[in-house]
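A protein chain is absent from this complex, but the other protein chains hold their places.
Chains: A, B, C and D, in written order; residue numbering restarts at 1 for each.
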Amino acid sequence: MPETSLPPPSSAAAPLLEVRGLSKRFGGVAAIRDVDLTVAPGSVHAVIGPNGAGKTSVFNCISSFVQPTSGTIRLDGERIDGLPAHVVARHGVARTYQNVRLFPGMTGLENVLVGAHRTLSVPGWQAVFATPRFRREEAAAREKAMAILEFAGVAHHAGTLARHLAYGDQRRLEIARAVVAGPKLLLLDEPAAGMNPAEGAGLVELIRRIRAELGITVVLIEHHMRVVMAIADRITVIDRGAVLAEGTPAEIQADDSVIAAYLGTRRDTPAEAAAEDASDAGAGAKTGMKAVRA
Amino acid sequence: MSFNVVTSSFRVVRREREAGAEALRIGLIAGVAAVLFCLIGAYVALDKRDVVEGVASFAAVALAAIALVAGYTSAATANRQGRTPRRAVLLAGGAGLAVGACLALMVLATTNLGIRTILVAASPALVRALTFGTTAGSSGQIFLLLAAGFGLGAIGGALATLVPERLRRAIIRGVFVVIFAGLFRDVFFSIASNLPGGVDRMIYGSAGIRLWPAILLFAAVVAWTILRAAAGKPSAARTGGRSKLSIVLLVATVLVLPLITSDFVAQVAMLVALYMLMGMGLNIELGLAGLVDLGFVAFFAVGAYTVALLCSNGPLAIADVSFWVALPVAIVLAAVSGLVFGLPVLRVRGDYLAMATLGLGEIVRVLVLSDALAPVLGGSQGIIEIDRPVLAGISLNTPAELYYLALILAGAVAFISWRLQHARIGRAWLAIREDEDVAQALGIDPVASKLVAYSVGAAFAGAAGAVFAVLVGSVFPHSFQLLVSINVLAILVIGGLGSLPGVLVGAMVLIGLPELLREFGEFRYLFYGVALVAMMHIRPEGLWPAESTKREMADA
Amino acid sequence: MRTLDVRDLTVAYGAISAVRSASFTAAAGKITAVVGANGAGKTTVLNAISGLRDVRAGRIDMDGQDIGALPPHERVRAGIAQVPEGRRLFGRMTVAENLEIGAFVRQDRAKVRQDIERILVLFPRLKERYRQLAGTLSGGEQQMVAMGRAMMADPSVLLLDEPTMGLAPQIVDLVLEAVQAINAQGVTVLLVEQNAYRALEIADQAFVLETGEVTLSGSGEELLSHPRVRSAYLGHDA
Amino acid sequence: AETLGPVTDEIGVVKITKGDPILIGGYSSQSGGDTNQGIDELRGAELAILDNEGTVLGFEVQLLGEDAQCTAEGGQTAATKIAGNPQVVAVIGPTCSSGARAGAPILWNAGMPSVAFGATAPALTAADRPDGFKGFLRVVPNDLLGADFTATYAFENLGVKTAATIHDGSPYTEQLVRAFEKDFTELGGTIVSSEAVSPTDTDLRPVLTRISTKKPELIFTPVFTSTVGFLLRQKTEITDLAGTQVIGGEGVFSANVIEAAGPNVVGLRIVGPSTDLFSDRFPVFVEAFKSEFGEAPVGGFSAYGYDSMLLTLKAIETAGKTDDEGNLYIGRKALYDAMMATKDLPALTGTLACDEFGDCSAATYAIWEFVSDDASTFAPGENPKRVYP
Partner (left out) sequence: MTAAAISAAVRNRTADWWRRSIWVDHLMLAIRVVVAVLVLWGLAGGIAAGTYSAANFASFAMFGLTIGSVYALIALGYTMVYGILRMINFAHGDVMMVGSFAGLFAASSLSGAGLTNDAPLIALPLVLAAGMAVGAAVSVAIERVAYRPFLHVRSLAPLICAIGLSFVLQYGARGLFGTRNRAYPGFGWMEGTVQVAGLTIPIPQIVAFGAALVVLAGLLAIVRLTPLGKAMRAVSEDRDAAALVGIDVSRTIVFTFAIGGAMAGVAGVLYALVFKQITVFMGFFLGIKGFAAAILGGIGNLGGAMLGGLVLGLAEALGPALLLEGYGLPAPYQLKDVIGYGMLVLILIFRPQGLLGERLAAKRA
C-alpha cells in the first residue's frame, strides 16, 4: 500500500471534478436540473438530499452510465461527459452502486482482479506462453488484490462467490473492486447502507484511509448523517434535482432550508447522538438481561 | 437463453402420493412409455439387434427395463413410506402389471381396431414380435404379457427392497456392463480382434455378446464390485469419477484407442476431436464471455472451404498448396470472419445475439450453397478432391493418423484457452458475461473484448473445419447445417459450461455415442434427444463442471 | 394475531451452515427485532421463514401449525409477508402495479383500494411516481414501494429485512412509525434492522444473531443497554 | 490372394459358418433432410430379402443398415463402420452422391463392392473415375441419361421451346437441372429462367411469380414430394402460369405426391424408369411394402433399394461355395465379378445389366402422367399413365 500522505485539500487548487450546468431528463421527469458540483483534489465530498432528489443520477452522468441531457463534466480539466463508460473509467473514475452490482458468479478475488483490469498491460499472447513479464504482472496484481481485500476487511471472502456474500460484505467488496485500480476519483453511492452504526464507523475509517493512503478523491452519497459529518470536507445538498445548498458540514447542519427539506428534526446527527450516549450511560446493567450464550 | 439464467431460490417439490397410488402412476407412465416405444417402431427395429446373442434383443431388454424400473421405483417409494418389503414388492408387481396391461391393450387395439391407418408401426410384425411363441392376439398372449409385466415389476421391487444395498449396486452395475458390452459390440470386438486365437469370435456373435461370456462378465463385475466395496474403497462414482486413476485412464484411452480398435472407432474419435476443437472455440464465446452463438458453424465452414480451395485438385482450386500452408491461412481467415461477424452484432445482447448469430450462420450456409456463388464455391456440388496432408513424405490417410492431427490441435487449443482464461482477457470475458455495464465502468472495452472472444473462438472452429476438409476429402454445403451449431452448444452444456475437460467429455458423449449408434438409423436422433434430456436431469451442471459452477451448485 | 415460533432452525449453503440451530419466538402482536453483524445470518433466517430457502433442520410453526413444508406462496396465503433484502421489485411494472400485485392473494377489492390510499399518504413521493416503472425509481423510492407492497398483503406476520435501507432520515422515522402503527393493529412483526438504535427502541423483544447462532435475547430495552450490543452494534466504545 | 476352404480369391474370402447369417451392409439417409428417401430404400431392400424367403444359398441374410445422412462425412463414417466388419460381403447404398463419393472408396478398400440405390451423379461411374470407385455399382440410372431423355421429350414431343427449371439445392437436383438445361439448349430451346428453392420452403409463390414473368411453356423440376406438392398447389394461384406444364423427376414416383399435391397433381408428368415388367410387379411390391411398414413408399426410390439387394443376392448365389460341413465361402473378387457380370436380370425397375463402369440400371426412360388425384389409384401404368414412349 503506498504511503502517500497528501497535503490537506485546498479550495485554491484546480478542482479535480468540475460539473457545470448538468441536467438530465427521463421523458417527462427532470431528474437533475442545472447542477454544479466542484470537488477539490484530495477531498471527501458528500452529496446528500431526499430520496429521489437526483443524487444517483449525478453519479450516473459522471460515470457515463447514462448520458446527460446537457451540461459539461471535467475531470482534471478534461471533458469526460458523453464518453463511453470504459473511457471515463480509464480517465480514472471508479464507482460503487446503490444496489450493489458485483459479478455474482465470480469470487471476491476475481472481482477485485477485474477491477484491476485497466492497470494491467501485458498482451494476451504473452499469457499463452506465460512469459516472465506476464507472470510478474499477474503475481503483482494478485498480491495487490489481496492487499486491497485485506484493506477493505473482506480478505476472508477472497474465495467466496460474490453472490453468496452477505449484503454488508458485498458493499465492502464493491469498494475494494473500485479502488484497486487506483482511480483519481471514487464515487461511493450510499456505502453505509445496510451497515449498523458500529460497521458504519469502520467504514468511515476505511474511507479515510482510502483518501490518505491511496490518495483518492472521494465523492459519496449517504443518508447516514453520522458517517457524512464524520468524514466530509464539504457537502452538497440536492433537492428535487437542483442544488439546494453547498458548504462545510457545520454550515449545512445549520442551514434551515436543508433541515426543512432533508434532515428534519432528527436525532441521528452527532450532536443528538452524543446526547443519547449521555443518557444511556450507566443504563447498561439493567435487570432481566438474559445471556443465551455469553 | 441469455447466459444469466433466471432462477428461483426455492425448489418446486412434488408432493409424493401414497405408495399405492404412486405405484399405479409410475406403472401407467411406464406403460405409456412402453407402448410408445413399440408404436414408434423402435421395438421392431431394435429386435433385430441382440445384446446377448440369441437370448435377448435390445428391444426386449428395453421393454424389460421399463417394467423393472417401474417396479424398482414403486418399491423404493413404498419403502420410503415405511411399507413392509412384502407389500412393496407386491406394489412393484402391480406397477409392472400396469405396464403389461398397457402393452396388452395395445396388442388388442392393433389386432382388432385397425389403428394402423394413423399409427404406421402398429403392425402385425410388432404383435408377432411380442408373442413369446403364442398366437398373436390370443388370450394366451395377453396373459403372458400381463404375467411378464407383473414378474418383472416384482423383480425390480425385490431388487429395491429385499436385496442388500451392496449386492444391489453390484447387480445393477453388472447388468449395465453387460448391456454396454453388447451395445458397443463394434468397439470391443475390434479391440478383441487384436488378441490371438479368435477370442473375438468366442466372445461375440454376429449381433451381440455370446451367452456364456455375458454370464462370466456379469459374474466378474458383481464379484469385483463386492470385493472392492468390502475392501472399503470408495467407488469412482462417489468421488465424482475424477480420481487420478480415472484421469490417467481417460488420457490413455484417448491416446491409444484408435490404435487398438478399428478404423471406424478412429473415425469416430476423429469426429469427437473435431467437435472438441469447435467446443473449445464456443467455450470461449459462450462459456467465458457469455456470448450465445448459434451460427458457430459458419466459422467451421470458413476453415473447411479455405482448405478446400487451397488444397483441392478440382476445377475450383485457387491454389495447390500443402495442408500445412493452408491450415494457418484457414485459421486466420476464420478469425477474421469472426471479427467481421462480430463487429456488427456485438452490441446485441442475450437471445437477440443468439438469433443474430443463427441468422448469420444460415446466411453463410445459404450463400455457400447458392447458385450465385457457385462459380467460386461450387454451390451444391461442393469442392472435391482435396489432398490429404503430407507429413515427412507420408500422406496422412487413415482416420487414426488424422485423429492424432486433430488431437494435437485440440491439445494446443485447450492449452491456449486455459491460459487465456486465467489471464486479464479471460477475466474481462467473465466480467462481461456477468454484468456488461459494470465491466465497462471498470474500464473494460466490451466490444473489443467480445471481438477477441469471437475471433479466438472462430479461429478454433476454423482449425476444426480445416481438418474436416482433409478428413472427408471434399466439402459440401450440407455439412454446415444449423444442427452443427446446436450440437456444439449441447456439448458445452452437457460437458459443463466453461470447463475444458467438460468439452472433452461432452464431445465424447454427444458425438461419440450417436456415431456408435449409427446402425439405429432412423431412431438415432430419437435416442440422442432422450439422452440429452436424461443427462441434463442426472447432471444439470454438466458431466464435468467447471470449478466455479460446482461452487455455485453447492448451495442449490 | 399470530405467533411465529422457530425451533432449532438450521440453514446451510452447501457445506456451510449460515444459521445453526437457532430458536426464537416472535410473539403474537409484538415487534421482535433481530440484531447482528453483516453476514450473521439475519436474512437467511427471514428467507427460511418465508420459504425462499430450504431449511436443513428445525421447525417453523405459526400458531402451532408447522408451516415448514409449505411452498412460499402458500405461506403468503397463510398470512406471512416479507420485505426482502434488495427490495426485489417488479422493475418493469409501474408503482401502481407493484402495489396492486402485493394484494394478489386478497379478494376484498374495496379494502385493497383503501390500503393503497393509505400507502400513498404514508409515502407521498410514491403518489408523484405512481405511473412510473418501478425499475427506474431512485433507491429510496424503491424501498418505499417494497414496504408498501408487503403491507398490501394485509399480513398477520410481517417480515422486514432492513426496511429503512437507503431512506432519507425523515423517511426512516416515517417508516418505523408505520411499522409501529401496523403492529398496533395486531400484526406480528419480525424486524431486521441495521439501524439498531431505532429497531431496539420500538421492539418489544429482540435477539442477537452471531455467526448463525442466537447469542442474546431479551426485551428491546434490555438489549439496548447491554454492553456487548452497545459496543458491537451501536458503535459505542463501551 | 487368400485361400479359405474351397475358395481362393485375389482380394479375400469371407467364411460364413453354418448357422451364421450372411451380412450385407447398407447405408442410406435415415436422418436429416433426405430421411424419406433413405428409409424407403432400405425398406425396399428388406422386401427383396423377404421375397427370397430371407435366405440365399440356405443362409439367412441380414441387412446391417447404417445412417449415412445425405452428407459426405455421413457416408464416410457409415462406410468406415461397415468396412470395419470383415464379415460383411457386400454393401448396398448410399442414397446420396456426396456420401458415395466419400464412402465407396472406403468400402472398396476393404474389398466390399457397393450397389447404390440413390446416388446418381455421373462422376461416380465416369470413365476417368479414381480407382477407389471400381467397386461402385448402381442400379439407379446415371443422371446424364435422364436429362437427355427429358430434354428431347420436351423439345421434340411436347414441342416446347421455352423452359424454366427449379432445383432445391441438393447436388442431385442441381446437377440434373444443369444437364437438362444444357441438353435443352443444345436442341435449340431456351431456358428462360433457372431458379432454386430450398427443400424447407413452403411458400413458392414468389418464385413462381418470377418464373411467370418469363412465361415459359414448361417447368422442369426434379425436386421431392413436399416441394412438388407446394409447387402444384400454389401454381394455380399464379394466373400467368396457367398454361405452363410441369415435368418432375422420379423422386416423386409415388402415391405420396398425389396426396401432397391434391387435385393439382392431375397433369403432372414425371420422368422415370420405363419397362413393361414394371407395371406388373410394382403394385405387388407397393402392397407388400404397405403391409410390412404400415405406409406406402414416400418417393420413387424404394424400388431401387429392392433392385440393389436383388442384384447382390443373385451375385452371391453365383459366387458362394459351400464345403462339406456346410460352411459358406464367398470370394470377394468373385462376388464383385459376379455383380459386374449381371445381365438380363429382371428386376423391379427393369432389366438390369451392368456396364464396365458399374452402371447397372435398366436405364430406359419413360414419361408418366398423373391422371387422378385419388392416392389409392396409384399404380404405374394406370395412375400415373405412361405417355411416352
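Methods note: contacts are C-beta pairs under 8 Å (C-beta built on N, C-alpha and C of every residue); 3 or more make two chains touch, one makes a residue touch a chain.
This one's a predicted model, so the numbers in the text were calculated from it and none came from an experiment.
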Shown chains in contact with the undisplayed one are A, B, C, D
Residue among B:Leu28, B:Val55 or B:Leu119 that touches the chain left out of view
B:Leu119
Contact partner of the left-out chain, one of B:Ala34, B:Ala170 or B:Leu358:
B:Leu358
With the missing chain put back, one of A:Tyr97, A:Phe134 or A:Phe151 would touch it. Which one?
A:Tyr97
Suppose we count only contacts with the excluded chain; which residues of chain C make the list?
50-52, 71-73, 76-77, 81-82, 84, 88-93, 97, 100-102, 104-105, 133, 135-137, 139, 142, 149, 153
Considering the entire assembly, which residues of chain A contact the chain that has been omitted?
56, 59-60, 63, 65-66, 79, 82-84, 87, 95, 97-99, 101, 189
Those residues of chain D that touch the unshown chain are 31, 35-36, 39, 169, 194-198, 200-203, 205-207, 209-210, 213, 225-226, 229-230, 233, 237, 239, 256, 259-260, 262, 294-296, 298
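Going forward, only the chains that are shown with their structure count from here on.
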Determine the chain that sits nearest the middle of the structure, using the mean of its CA atoms as its centre.
B
A-C or B-C, whichever has more C-beta pairs in contact
A-C
What is the distance, in whole Å, between the centres of chain C and chain D, each centre taken as the mean of its C-alpha atoms?
75
Any idea how many Å lie between the Cα centroids of chain B and chain D?
32
Name the residues of chain A that each touch 2 or more other chains.
164
By residue number and range, which residues of chain D touch two or more other chains?
none
For each chain, which other chains does it touch, given as pairs?
A-B, A-C, B-C, B-D
Can you tell me which positions in chain A touch chain B when the two form their complex?
63-65, 84-86, 88-90, 94-95, 97, 101-107, 110, 113-115, 117-118, 120, 122, 124, 127-130, 134, 138, 161, 163-164, 177, 181
As the complex stands, chain C meets chain B at residues 13-15, 47, 51-54, 71-72
Contacting residues of chain B [partner chain C, same complex]
9-13, 554-555
